[in-house]
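What follows is a single structure, and I will ask about it in a moment.
Here the complex is missing a single protein chain, while all its other protein chains stay put.
First chain written, first letter: the chains are A and B, and each begins at residue 1.
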Amino acid sequence: MDDSLLGLLRFGPDGWGDELLAGLRITLLLALTTAPVGLVLGFCLALMRRSDNARLRVPATIFTTIFKGLPELITLFIVYYGLSMAIRWVLSFVTSVHIEISAFLAGVIALGAVSASFASEVFMGALNGINRGQVEAAEALGLGRWPILRKILIPQVMRLALPGLSNLWLVLLKDTALVSVIALPDLLRRTFIAVGSTKEPFFFFTVAIVIYFIISLVSMAILALLEARFSRGYAR
Amino acid sequence: MTEYLPPILAEYGDDLLDGFLVTIQLVGMSVAFGAIIGMGVAAARMSPRWWLKAFAWFYIGLFRGTPLLAQLFLIYYGLGQFSGLWRTLGLWNFLRDPFNCALLAFSLNTAAYQAEIFRGAILAVPEGQWEGARALGVGRRVAFMRVILPQAALLALRPFGNEIVLMIKGSAVASVVTVYDLLGETRLAYSDTFRFDVYFYAAALYLVLVETLRRLWDIFERRLTRHLDRERKEAVVDPAGQPVMS
Partner (left out) sequence: MNRMIIVAALALATVLPAAAQDKMQLRIGTEGAYPPFNYFDSAGNLVGFDIDIAKALCDEMNAECTFVTQDWDGIIPALLANKFDAIIASMSMTPARDEIVDFTDKYYNTPPAIAVPKDSSLADASPESMADIILGAQSSTTHANYAEKFFPDTELRRYGTPEEYKLDLQSGRIDAAIDDSTVLSTWVNSEDGACCKILEVLKNDPIIHGPGAGIAVREEDTELKEKFNTAIAAIRANGVYKQINDKHFDIDVYGD
């Protein structure tokens, strides 16, 4: 048998390779589930924050201020413990159905709220970058609000927002590691379990960091391709 | 005085304030040490020597591309594994303490972000400033220190303020390795009492800290950069608005 350190990464019952891979799967799954939530919610927040209606603008501004300012870890604790208790308390008046917020769902909600807040900032910047005259021209041509949003604003916003959003994706990937603190068996937590059992913290945390680094590099390569694609029409 | 406070704050308010001070201390020291290291890394990144450049690229990519919590675990538990070696080298007294481990991890981490801010700011100073200095017969070194650096420092102010905010938020992970910062004290109070509202008071303290800093920094920055136009200021990248590596 291979007793070297690398041997600890074997797949199967006596190695940790398969455990770490399962953890990586959860890390990626969490990031991929959260990203669309942050994206859609962030766009809505950006539109609300630009609105002339204070009833839309004020709550959206408060929401983004809170989730941009709070440490992600505290947001996570509040969602994981607090929201579960709140939901249980509210539902106790109407039904006997139990709703449980799993660590995964808590991660999606908390990290979704945080990335939505930062995404709204990116979208605001992108919306500001679009010439107001374009909307006026479209209105003059008789286009409705929805076609203007879908055909004129969103495609351009995506191009302008992509670099900022790419960065948010990388931030999100890293933030998923925080969910290990509330017991989601992601990559970092599985690494910790391996450390506890093998007493090789230096080796295993190095492996985890290398894996995170590789995902970041791969993500960046893919995002660079996407950015090139979205700005095709603007290449000189 | 205490009778007007919610019960949890009457009992644990002092602890939370202690933790709050630890957070400020940890962030302040990390940002300061990080600035020193970060200047070195930025210089390496812009150096003509390929191996310095490659090292800086790797350093920046590694620290910005991986979770701070994982970096902290590697330094706290990973380096702790070799405590015998550190004892011989006389470094164990430093590494033994959780606060120092967090300080080391945070300084190295923020140095990577700050290096990119410094580099971005230096590159954002228009080329004409170099040319002008040369035309006046000023040497490159003096031109850099007297002409470029002061302008770059102004341009770096805004992203630097953002980085401090990110560090305040990120510092909360120190509580995971038994540092009693604001979140650490909060978790302690919660585990003693199971009173959930203590998290809301801690959240409020973090928000007050972040918002106060942001607003003061904004005023400060606007005063110092009154003479610059908006376009120039925005030419410098923000740690939260720029790809991890460029």
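Note that in this section a contact is a pair of C-beta atoms (placed from the backbone, for glycine too) under 8 Å apart; a residue touches a chain by one contact, two chains touch by 3 or more.
Given the structure is predicted, the values throughout are model-derived calculations rather than measurements.
Trainee: Which of these touches the unseen chain: A:41, A:157, A:172 or A:207?
Mentor: A:41
Trainee: Of the residues in chain A, which ones touch the absent chain?
Mentor: Chain A touches the chain not shown through residues 13-14, 19, 37, 41, 59, 63, 80-81, 83-85, 87-88, 96-102, 105, 108-109, 181-183, 192-193, 195-197, 199, 201.
Trainee: Even though one chain is hidden, which residues of chain B still touch it in the full complex?
Mentor: Contacting residues on chain B, toward the hidden partner: 77, 80-81, 83, 87, 92, 96, 98, 176, 178, 187-188, 191-192, 194, 196.
One rule holds in what follows: only the chains that are shown with their structure count from here on.
Trainee: Need the CA-centroid distance for the pair chain A / chain B, whole Å please.
Mentor: Centre separation, chain A to chain B: 22 Å.
Trainee: Considering only the defined contacts, which chain B positions touch chain A in the complex?
Mentor: 61-62, 65-71, 73-74, 77-82, 165, 168-173, 175-176, 183, 186-187, 196, 199-200, 202-203, 206-207, 210-211, 214, 240-245
Trainee: Along chain A, where are the residues that touch chain B in the complex?
Mentor: Its residues touching chain B are 65-66, 69-74, 77-78, 81-82, 85, 118, 122, 163-164, 166-167, 170-171, 174-178, 180-181, 188, 191-192, 195, 199-202, 205-206, 208-209, 212-213, 216-217, 220, 223.
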